[in-house]
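A protein chain is absent from this complex, but the other protein chains hold their places.
After this line comes chain A, so read on.
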Amino acid sequence: MIPVPPPSEPATKTRRPLPAVVWPLVALAAILVVDGFISPSFFSIRLVEGRLYGSLIDIVYRGTPIALLALGMAIVIGAKGIDLSVGSVVAIAGAVMAHFIHLGFDPAVVVAATLAVGLLCGLWNGFLVAVLSIQPIIATLILMVAGRGIALMINGGRIPTFRSDFFSALSTGRIWVIPSRLFLVALVFLVLWAVLRRTAFGLFVEAVGGNASAARLAGIGTRMVTLATYGISGVCAALAGIIITGDTRSSDAVTAGMWSELDAILAVVLGGASLNGGRIFLATTLVGVLIIQSLTTSILMSGLPPEFNLVVKAVVILAVLLVQAPKVRTAVGSLVAAFRPRRTER
């Protein structure tokens, strides 16, 4: 029905702005360089008893729970939502996991049950947001507050400990020399990347977040999309709960995943996403996680008193966010241009 015209001459390409992925990477590199100055052995990686040791490995290893949370959070933020409850879902997942291990179930059943509970938590949030139209920040605040209470109730008010070879291997074990939990993050990343970029749902998420009324008029069932994003976030939080609980071999409803929701949100934003929804970037979200984790590690390493930790972290993160802000970027750009010698026009 549409006439195919003769191939047009190549369109003139304007100089593209740097891709969004650059800025978080620059920030991460800067932090790592500073670390290199503080501690000369920072970049050394040793192999001891079949296990990799070193600061870089440490950063990646400790960053995994936040990475899992942040990947799920990115999907929610893409659809212009936010999920404050992920830290509490970590605690609930840990409690469910410990409970099922104590009941003597097979690890596969324990994992399935824990993930199912995570999904349920996410769908509850999604129900409040999508069906009852409660603002996301309030809707998820409910589970954020109540979740730790629920976890405490499942734990019977105690901190149950357990032994499980499977979960220890999953959380703290290694495959060849690589920590096994990294494979889990890689798997979740690949699955979510495929969902975001290779399914209709991924397109719908960014469309709903970018312009909800236009998305509705284009025929997207915005409710189902919103519901699903929170479901994904809930499952990711349950996975993080499995890693954290498997690491400590106990379910502590009060401290497990405490404040981790804020780090997860921060990682997504550092990754270049806007809390106004729309485009999200999973790869740079992981870079954001590494920024946060390397900051924590380097402050500990630098010998600064621990009380400085949070303040330094806040200052560095503010700097990274400013670098990414379009306003600051244009200001810096024009400043640079003013000092740069003029090239002759061709």
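Keep in mind that, in the parts below, contacts are C-beta pairs under 8 Å (C-beta built on N, C-alpha and C of every residue); 3 or more make two chains touch, one makes a residue touch a chain; residues count from 1.
One rule holds for everything that comes next: contacts and distances are computed from a predicted model.
The chain absent from the displayed complex carries the UniProt protein name "Sugar ABC transporter ATP-binding protein", chosen from "Paraquat-inducible protein A", "Xanthine dehydrogenase family protein subunit M", "Cytochrome c oxidase subunit I" or "Sugar ABC transporter ATP-binding protein". Of A:Ser39, A:Ser168 or A:Asn211, it is A:Asn211 that touches the chain left out of the display. The omitted chain makes contact with just one of the residues A:Val26, A:Leu203, A:Leu275 or A:Leu321: A:Leu203. On the side of chain A, the interface with the absent chain consists of residues 1-5, 8, 11-14, 198-201, 203-204, 206-207, 210-211, 213-221, 224, 278-279, using the contact rule stated above.
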